[in-house]
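All protein chains but one are shown at their positions in the complex.
So, chain A:
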């Protein structure tokens, strides 16, 4: 397993946001995290890239493992090198507005990996080509559409060659007609064997690309399994209810793609 999370908990004061999460993600697989808002999905991602430090538990990516307990924090250096194994695409893309698309993608290579400018720019250009934005490399974020911005965000997240890519509701802030192009790029990544963990409400996308679906509620994982299990034969009323309310179409899709309901 590429990623394994054990007994992971996150508390803000008295509020428990994540409760004893156990999760494993295999190399080259796609894990989709679904669940009602406020269920801790985004916090889980933030704990994997250590933008939030877990209160308790352990996370392992590859052969690097970090243990967390109340009162002991890993050092800054350990956090930075662990974080570099992850790449993150945010809901609001958070592109750097004072840099061109190319500079956005090249920044990590220059600032962290100390590449020279020419090499960093060449690699950034190749990544932008890959997400179909080779022609937009010298544009500033405000000159790009929301979908293009998010694709630059994906190229930026991939620039550091992370072992795992995290997506935090990558299409939730987009106009409906721009969602498709972003999902298309993500689908391409799943085909290339890149390991993805995606928080999303796009159930149709989820049922097509997921190797594993995780349903979260109130800070805990209620159930996880293949898309056929979670979408096709939900064991919990809560999940059935959630799927029905969110997109009645998703279950039909599961049916259409060979899953029996």
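Here is the rule we go by: a contact is a pair of C-beta atoms (placed from the backbone, for glycine too) under 8 Å apart; a residue touches a chain by one contact, two chains touch by 3 or more; residues count from 1.
Just so it is clear, contacts and distances are computed from a predicted model.
A single chain of the complex does not appear, and UniProt lists its protein name as "Amino acid ABC transporter permease", one of "Chemotaxis protein CheZ", "GXGXG domain-containing protein", "Amino acid ABC transporter permease" or "Tellurium resistance protein TerD".
Screening A:35, A:57, A:87 or A:232 for touch with the missing chain picks out A:87.
The omitted chain makes contact with just one of the residues A:2, A:160, A:220 or A:246: A:160.
The chain not shown here is touched by just one of A:49, A:150, A:171 or A:190, and that residue is A:49.
By the touch criterion stated above, the residues of chain A touching the omitted chain are 49, 51, 76, 80-81, 83-84, 86-88, 90, 92, 94-98, 107-108, 111-112, 140-142, 156-157, 159-160.
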